[in-house]
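The complex is shown incomplete by one protein chain, all other protein chains being positioned as in the whole.
Letters A and B mark the chains in the order given here, with residues in each chain numbered from 1 onward.
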Amino acid sequence: MNWTWFHKLGSPKWFYEVTSKWMFWLALITVLLLVTGLVWGLAFAPADYQQGNSYRIIFVHVPVALLAQSCYIAMAIAGAVGLIWKMKLADMAAKVSAPIGASFTFLALLTGAIWGKPTWGTWWVWDARLTSMLLLLFLYFGYMALQAAFDNETTASKASSILALVGLVNIPIIKYSVEWWNTLHQPATLTFTSKPTMAPEMLVPLLISIVGFYCFFTLAFLMRLRAEVLIRENRTQWVKKLVQNDV
Amino acid sequence: MYFDSVSSFLEMGGHGPYVWVCYAITVLVIAYNIWRPIRTRKVFIVDLKRRLRREARK
Partner (left out) sequence: MSEVESIRPPTLWQSCRMILQRDLRLAFRNQSDLANPLIFFVMVASLFPLGVSPDTAFLSQIATGIIWVAALLATLLSLDAMFRSDYDDGSLEQLLLSPYPLYILVLAKVFSHWIVSGLLLTLLFPLLAVLLFLPWEGYPAMLASLLLGTPLLSLIGAIGAALTVGLKKGGVLLSLLILPLYIPVLIFGTGAVGAALNGTPYIGHLLWLAVFLVMAITMAPFAIAAALRISIAG
């Protein structure tokens, strides 16, 4: 197998130049997918026979909740790559994923709480999913706090990567124990999404918005990463040239 | 279109406020995630330009 792409990835300059060509198309695809998925879900999908129209929150809640979790995994993997191969770009990738993941986790919690009001009658229920989302948010906060606590960028990345990996090992344990705790303390509540058969008129827009949100994550991630690359490479010639040509 | 009229679309059978607030917050979070790197980039470019000018003068 040819590994040159992997080594090239280690070069921030190469990364910056290649992604420059992608950004426009990625943004276009993201807008198309998100608008299609969300408008379809809001206006065209039929109402749920049990929950009425409040279920339309699903079209943001589920994609965002999925992303919140995948983002942590991606962050931990990027951190591991940075630790093992000492790849600067991977360190930066881990660092910039955290705030995006935290904002998605926050959004998932908020939409979950708002959805809870018409469904359960209260804003907050100590439901297994919401609780593990809350703990995920705490993990993100811890990661960002540790990242911010160090003056030295390299030490900060290394330390927070270790924390992310420890968190990654812990996430399944936390999820499992919260679920187990929930069955103990709570009578079965109306679950959000565990319907085995979702009508295709609802499933298709949901899938579209999931893909849309993933594209959005990639877009936001690349934007942040590119900015971070510029900041960390501010002493290099190529960044200076780039900035001087930027009017 | 699932709804008969614009008003029923906005009302969503009484669940309108919940649904619309959710979507509004989502739009805000999306906007924040786009705005933040753009601002970081702008601030950086301004700072670096200033630094380069200063260094050129020396």
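FYI, contacts are C-beta pairs under 8 Å (C-beta built on N, C-alpha and C of every residue); 3 or more make two chains touch, one makes a residue touch a chain.
What you are looking at is a predicted structure, and each value in this text was computed from that prediction instead of being measured.
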Not-displayed chain touches, in the whole complex, chains A
Touch with the missing chain holds, among A:S20, A:Q50 or A:N170, for A:N170
Pick out which of A:T4, A:N152 or A:N245 touches the chain that's been left out of the picture.
A:N152
Where chain A meets the chain that is not shown, the residues are 83, 135, 138-139, 141-142, 145-146, 149-150, 152, 154-155, 158-159, 162-163, 165-167, 169-170, 173-174, 176-178, 180-181, 184
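We take it that only the chains that are shown with their structure count from here on.
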Parts of chain B lying in touch with chain A, wherever the complex brings them together
1-3, 9, 12-16, 18-19, 21-23, 25-26, 29-30, 32-34, 36-38, 40-41, 44-45, 48-49, 52
Which chain A residues qualify as touching chain B in the complex?
34, 38, 42-47, 52-54, 56-57, 60-61, 64, 99-100, 103-104, 106-107, 110-111, 114-115, 117-118, 216, 219-220, 223-224, 226-227, 230-231, 234, 239-240, 243-244, 246
